[in-house]
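Okay, structure first, notes after.
One protein chain is absent from this view; the other protein chains keep their places.
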Amino acid sequence: MGSTLILRLIAQRLALGVLLLFAVSVLIFAGTQILPGDVAQSILGQAATPQALENLRRDLGLNDPAYIRYFRWLGGVLTGDFGTALSNGRDIADALGGRLKNTLFLAACAAVISVPLAILLGLLAVRYRNGVIDKAISGFALASTSLPEFFIGYLLILFFAVELQWFPASSTVFDTMSFGARIQAIALPAITLTLVVLAHMMRMTRAAILNVMQSAYIETAELKGLSAFEIIRNHAMPNAVAPIVNVVMLNLAYLIVGVVVVEVIFVYPGMGQYLVDHVSKRDVPVVQAVGLIFAAVYIGLNMIADIVAILANPRLRHPK
Amino acid sequence: MLDLKRIPVSALIGLFLTALFLFAALFAPWIAPYGNGEIVGDVWGPISATHLLGTDNLGRDLLSRMIYGARITIFIAVAATALSFILGSVLGFTAAVVGGWLDQTMSRFVDLLMSIPTLIFALVVLSVLPSTLVTLILVMGILDATRVYRLARAVAVDINVMDFVEAAKLRGEGRSWIIFREILPNALSPLVAELGLRFIFAVLFLSALSFLGLGVQPPNADWGGMVKENKDGIVFGIPAALIPAGAIALLAISVNLVADWVLNRTSDLKGGRGNG
C-alpha cells in the first residue's frame, strides 16, 4: 500500500529529472548556437575570406536550421558521441573519459573528508549551542564562505608546497601512478575543496539538526525522562537523516562547481580545466559536452536529495 | 534611532572596511600613487617605501593596480547586483501578485536556469559572447536574478495571502496600491538583507571568472584578474597573487559582517518601528 505510492512519487521524480536534463540540453545548445557569435569565424579568425567561411559553415552543417543541428547533436550525445573538438580535431568523448575519472576522484576525496567532518562539527555546534565552540564554528563559517577558492588554494601552495615542500604545487597525475602518489598529488586541491564546502555544509547541518531538536516531540521525550543519548538516537536521528542527506547532496553539487576553479589553480587534468581551456578557445562542441555533463551530475545529486526525502517521510511511507 | 553604541563591534569593523574599499573605488585616480598600466620597476619587486605592496608580474606598482582593481571589481559587482535585483524583484512580485500561467511559466523557466550550476552556465555562454564589460554585467546580472526572483516571489506570495491584503482587496483597492502600499513595505527588509549577500556573490563570481581568464580582459584587471596575472610567482615563493585574493576575501567578509547585522536587526522586526 505505502510502497506503491512511494514508487509512484520516485518514478515521478526520476521522470522530472530526465525531463529537466533534456530541457537543460536545449538551453545549453541554445546558449551556444543562437547567441551572436559564429563558430566558423572563431575557427578561421577575423582575416578569413567570406568564401572560406561559407565553405566551413557548410562542412560543419551550420547552414541547417537550429533544431536540426540540435537533434543531430542530441542523437550523438545519447549514443556517446560528443563530436570532435574544433581546436584540435580530436574526439571529445575520448578526451573526456580520463578527465571525468580524475575529477570524480578529486571530488570524492574532498567529499570523504568534508561530509563526516561537517556533520560532526554541526552536531557539536548544536550540542554546545551558543557556546564557545558554536561561536567559533559560525565565525569560521562566515569567514570561509567569503574566501575565494584561489585565496585558500594559493595560501596552501605557498605554505605546504613552496615553504615546507610536503606536497607538489601542481597536481600532475597520470595513469601509471600508484594510489599513494596520486593521493599525495591531489592532497592540496582536495583540502582546498573541503575548506570551500565545509563551512556551508556545517551551517546547514546545524540548522537542520536544530530544527529537529526544537520540535515538540523532543520535549515529550525529555519529559519521559530519557537520557540525552536516547533522545538523539531514538527521536532526533530518525527525523534528522533526511534533512542532513539533503544538505550533503546540495553541497556535493556545490563541490562539483568548486572543482572548476580548484583544478585551474592546481593545474589538475580534470573536466574543469578542460572546460576552461576550451571556453577561451571558443571551442563550442567541447563546452557543450562538458557543460552538459556538469549539469547532469548537478541534477542527479539534487534528484537523489529529493528521493531520500521522499523515502524518509513517514507520512508517505505509511499513508492513511 | 541608529545608536552608534548599539552597533556590534563586528558590524562596525565591516562598515569601516566597506567604506574604505568604496572610497578607494570612487577616488582611484586621485589616491593611486602611479598610473594603472605604468611600468615603474622590476618584475615582482619587493615591498619598499616607493612601492608599498611591491610590483607585479610586469613591474607595475601593485598598490596602484589594487586601487584601480577595486574600482573595476566594485563597479561590475554593483552593476550586476543592481541588475539582478531590479530584474528579479520586479518579475518576482509580478509573478506573485498576478499568479496564473504567467507565474507558472516564469517560475518553471527559473527552475530550469537554476538546475544548471551558475558558473558552468556562465562559461557556456561566455564561450560564444564577446568579452566586454557589458556582456559580463548582463550575464552575471541575469543569472543571479533567478535567485532574487525566487526570494521576491516567495516573500510576496507569503504577504499576498495575509488578511490585510485581503482586507485591501475587499475595500476595492487597485493592484498598484496593493503592490506598493501593502506588499512592498513588508517585503523590503528581507530583500535588503539579501542585497548584501548577492553583492558578495557577485564579487566572488566576477573574481572567479576573471581568474579563469574569462572576465575582465587585460590590460585592465579586477582583483580576480590580478590573481591570474601574478599566480605564476607563487611557486617561486612570491606572494603577490595573495594580495588581490586577500582583498577579495576582506571585502566579502566586511560586507558579510554588515549584512549579518542588518539581517539580525530585521529578522526580529515584526513591523512598525521595529521595537514593538
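In order of appearance the chains are A and B, and numbering begins at 1 in each one.
Following the convention adopted for this analysis, a residue touches a chain if its C-beta (ideal position, glycine included) is under 8 Å from a C-beta of that chain, and two chains touch if they have at least 3 such contacts.
Throughout what follows, contacts and distances are computed from a predicted model.
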> UniProt protein name for the omitted subunit, picking from "PTS lactose transporter subunit IIB", "Peptide/nickel transport system ATP-binding protein", "Heme lyase CcmF/NrfE family subunit" or "NusG domain II-containing protein"?
Replying inline: "Peptide/nickel transport system ATP-binding protein"
> Which of these, A:Arg8, A:Arg58, A:Lys135 or A:Lys224, touches the one chain of the complex that we don't see?
Replying inline: A:Lys224
> Out of B:Pro33, B:Pro46, B:Pro185 or B:Gly237, which is the one that touches the chain we can't see?
Replying inline: B:Pro185
> For chain B, which residues reach the chain that was dropped from this view?
Replying inline: 6, 162-164, 166-167, 169-173, 181-182, 185-186, 265, 268-276
> What residue numbers in chain A mark contact with the hidden partner chain?
Replying inline: 215-217, 219-227, 230, 234-235, 238-239, 314-315, 318, 320
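Just so we're on the same page, only the chains that are shown with their structure count from here on.
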>> Taking the mean of the CA coordinates per chain, how far is chain A from chain B in Å?
In response: 23
> In their shared complex, at which residues does chain B touch chain A?
Replying inline: 112-113, 115-121, 123-130, 200, 204, 207-208, 211-214, 224, 227, 231, 234-237, 239, 241-242, 245-246, 248-249, 252-253, 256-257, 260
> Okay, in this complex, where on chain A does chain B touch?
Replying inline: 20, 23-24, 27-28, 31-32, 35-37, 142-143, 145-151, 154-155, 157-158, 161-163, 169-170, 253, 256-257, 260-261, 264-265, 275-276, 278-280, 282-284, 287-288, 291, 294-295, 298-299, 302
